[in-house]
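There's a structure below that I have some questions on.
With one protein chain withheld, the remaining protein chains of the complex are depicted in position.
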Amino acid sequence: MYVAVKGGERAILNSYALVDQARRGDPSVPELSLDQIRQQLRLSVDRVMCEGSIYDPELAALAIKQAAGDLVEAIFLLRAYRATLPRLGYSLPLDTADMQLFRRVSATFKDLPGGQVLGPTYDYTQRLLDFSLAASGAVAEIDASDAAPEVGPVPRVVDLLNHEGLIETHEPGAGDPDPRDLTREPIAYPADRATWMQNLARGDEGFLLAMGYSTQRGYANSHPFAGEIRYGMAELVIEPEELGFAVSIGDIEVTECQMVNQFGGSKSQPPQFTRGYGLAFGASERKAMAMALVDRALRADELGEAVEAPAQMQEFVLSHSDNLEASGFVQHLKLPHYVDFQSELELVRRMRTSGAPAADASEPAGEAA
Amino acid sequence: MLQSVDGSNDVEGRRHWIGVLARAELAFLEQEMPRLKPPSHTWLRKPETGLAMVRARIGGTGDKFNLGEALITRCTLRLATGETGVAYVQGRSHRKVELAAIGDALLQSPTMHAAAYRILIEPVLHELAARSARAQRLAQATRVEFFTVAREAGA
Partner (left out) sequence: MNAPVDLSRLSPGFPNAALDSQTVFRACLGAMSEPGRVTSLDSALLESTPAGLSGAAVAILLALLDQDTTLWLGEGLREGDAGAYFRFHTGCAIAPSLAQAGFALLSGRDESAALSDFMQGSEAFPDRSATLVVQCCGLANVGDAGEGNCWRLTGPGIRDYRLLKASGVRGDFPQQWSDNRKGFPCGVDVFFASGLSLAGLPRTTRLEG
């Protein structure tokens, strides 16, 4: 039963104005421009694009500004905007072997054709607060004088260094099927790998991080190595029907992670390294790595492993990964539930008077306002 | 990266210049287009902003999956001289997609092709190559050789 609540129009309208003022802060401080957000909060922009599931840095910057920096709220804004747009088509699969690389490292292969390129990473910084930034610090210069420019694309390490065939390979299934699309049809269990990849790609980074972490701590039999992490620009290629040929209409930044996991073998497969895969819009390395760990854990069934840990359980992982859904359901609890609460209050009173616990006291009641 | 081709006026050439126009800056197109004095145009499909679902492959080579969507804008127009121009660009700019489609139409015209290529395509190619080389140079400045340190015997 849902019981509507009336009233509060003036208070709600005033709260709009108040949240607007709170977002702006002290008007004597210059206002943030979208360019400033795009340029100086680029990792926030990337996360919002990734989980908002729309690649457009300008829109993501706008959402961050409007949400006063609350990234989950910004993701909500982007998803809501998304729902107003027509679908104009599908891209050809991104060719991540042909990316222009800004960063590329491997924890398994020391000597890589194409080299290990650290790129713009916080990994080797000392994590000491830099107080010079508090007074608009100057940007460090880069000594690129003796850097020999690389020529041509740099293939993926895992494909390149798999001479002995000890790492599993991935080929498209028969007929290279088109994946189901979670934005068009709801998820159905058991979901196939392509479907869960879409779910994870738009899933909450914090949730995936915790799930991935749990697999490392023993809640799934996983021994992962970061086979390769690459961050750079891949071409966006579409094939409009009215042209009849494919055109590359822009570049999008992505981070790709190939995890390799030791695998003892099963009845159908020899001992080898299996793979987990992560791919995310922007410079989203933590997300891509966590996604790869969770992807591998979700393959337990396929690889004949016992499904014992939360990260291996499809329904658990895939139904709780979306921060829009999670945030909505958790936060709806603060909306008026007066009638609901009143009925439970009556119940508790009756239980007290009768002295015996009611049999259905723990049954969740239907939703009421 | 966008592969470079010769500037010929055929399908391969067109595939390439549509990609170059899509990457041009709006301000550049606004500034340079008047030099070509394009004829007026009518719309076959007015500028429309929507989504392209970006696909990738599991592991880079396996089954396709849907990564997320990209915001794109498209239009189709016909010049008074008869050529039909098509443009698809990233983002929401209706003006940019219009100018890119005019560019595509001009580049198909045998009489306008050479001038349009020189004015609209070559400077963008130059800029894209410079940007790419710079990114490459900066990335390579962080290239590292890791050494494993052998343990001393008996340690």
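Order of writing sets the chain letters: A and B. Residues in each chain are counted from 1.
Just so we're on the same page, a residue touches a chain if its C-beta (ideal position, glycine included) is under 8 Å from a C-beta of that chain, and two chains touch if they have at least 3 such contacts.
These numbers come from a predicted model, not from an experiment.
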Practice problem: Can you work out which residue in A:D20, A:E242 or A:E308 touches the chain that's missing from view? | Solution: A:E242
Quiz item: Which residue from B:L26, B:L44, B:A115 or B:A141 sits in contact with the chain not drawn here?
Solution: B:L44
Quiz prompt | Option touching the unshown chain, where A:C50, A:I75 or A:L88 are the choices | solution = A:L88
Self-check item: Footprint left on chain A by the chain that the document does not show
Solution: 86-89, 184, 241-244
Self-check item: Absent chain, residues of chain B that touch it
Solution: 42-46, 48, 76, 78, 82, 84, 86
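The rule is short, and it goes like this: only the chains that are shown with their structure count from here on.
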Quiz item: Rounded to the nearest whole Å, what is the centre-to-centre distance of chain A and chain B, using the mean of the C-alpha atoms as each centre?
Solution: 27
Quiz item: Can you name the residues of chain B that touch chain A in the complex?
Solution: 1-2, 11, 15, 18-19, 22-23, 48-72, 74, 76, 86, 88-92, 132-133, 135-146, 148
Exercise. Please give the residue numbers of chain A that touch chain B in the complex, ascending.
Key: 49-50, 53-56, 58-59, 82, 85-94, 96-98, 100-103, 110, 115-119, 142-144, 147-150, 156, 158-159, 169-173, 176-179, 181-183, 193-195, 197-198, 201-202, 233, 235-236, 238, 240, 242-243, 245-252, 254, 256, 258, 275, 277, 279, 281
